[in-house]
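Note that this complex is displayed minus one protein chain, with the remaining chains in position.
Let's look at chain A:
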Amino acid sequence: MVIHYKCPSCGDDMAFDSESGRLSCASCGREDKIEDFSDEFIKATFSDEDGKEYHCKNCGAVIITNEDTTATSCSFCGAGVVLGDRLSGTLAPVKVLPFQISKDQAREAFRKWCRNGRLTPPGFMSANRIKNITGLYVPFWLYDLDSTADVRAVGTKVRTYTRGDYIYTETKYYDVYRDIDLGYAKVPVDASTKMNDELMDKLEPYNYQDLKKFKTPYLAGYIAEKYNYDDEELFPRVKEKVQPFIDSYIHSTIKGYSSLRYKTKNIHTRMHNSYYVLLPVWMVYYDYDKQEHTFAMNGQTGKVVGKPPISYKKVAAWWGSIAGVSFITLKIIALLLGGSLL
């Protein structure tokens, strides 16, 4: 089931516009409010047909997709198409966070980020070799979690005082117990195999206030994928993700001790709710020094992540100058204390 948005006014292809937040036509300027579109495609159920071919509604060409694609552009005529049957039933996202940064803004933001690269080679900083920039809706699970923590620890308070010729060290031991309820809302976990988890984690945080009820027109003109793992499969990953948050919260409730040793720490995390959402990511493919570098940009905030090439010359220059300044500082302190110049 291919969904294609044709402009009712002029017949050109329509696409989601990040600035207005509406489905817009580049030719005649028509803008349609997405909230008013019907959910018929999402609610409808389609028969499961493996190896099915999709044909572009615009030109009739075969749309090249892989099994995870839910939205793409026709490689032949360029029309943005949404594959409705892959977004319905259990595969229907609950919410979507529409792009708020347009392609041009993304390119500009990426250039700006490159210019700030303190350790990247000068040729890279000019950012004039952007090969491709793709707007991608990445499938995420958002989890609402309820956790309980049952913590037992031994805390010590140490006091030293002098009496006569002796220094006394007094150590008081305390039995520490905490029963804590923790709630976490909308913790995101990337549900696509293709995306690097570490990279996706660094893209956070997204501002969830702009989450919209899912409608297919949001995907028009972008590439979207469906999830590869369901919420149950990714539950261990989200538990692992909140573990440090829980640990640091527990620690923050136990204050005033010189040392703390945990005896038991029973943490139970329950999934309260999970939502399938699509979050916007600009993927930037950049050729530098015969290598392709991939960067990801938060489609809402413009935050860029990805390993840039490192210029060893620049590293050496920074290292040298920081070492030089430190050395001079040390020398001045030494001289003030009476040290000699050499």
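In the analysis below, contacts are C-beta pairs under 8 Å (C-beta built on N, C-alpha and C of every residue); 3 or more make two chains touch, one makes a residue touch a chain; residues count from 1.
Throughout what follows, contacts and distances are computed from a predicted model.
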item: Complex member absent from the view - protein name from UniProt, among "ABC transporter permease subunit", "TPM domain-containing protein", "ABC-type cobalt transport system, ATPase component" or "Methylhydantoinase"; value: "TPM domain-containing protein"
item: Contact with the hidden chain (one of A:K33, A:R115 or A:K172); value: A:K172
item: Residues belonging to chain A that touch the chain removed from view; value: 117-120, 144, 146, 154-155, 162, 165-187, 201-205, 242, 244-246, 248-249, 252-253, 303-308, 310, 315, 318-324, 326-327, 330-331, 334, 336-340, 342
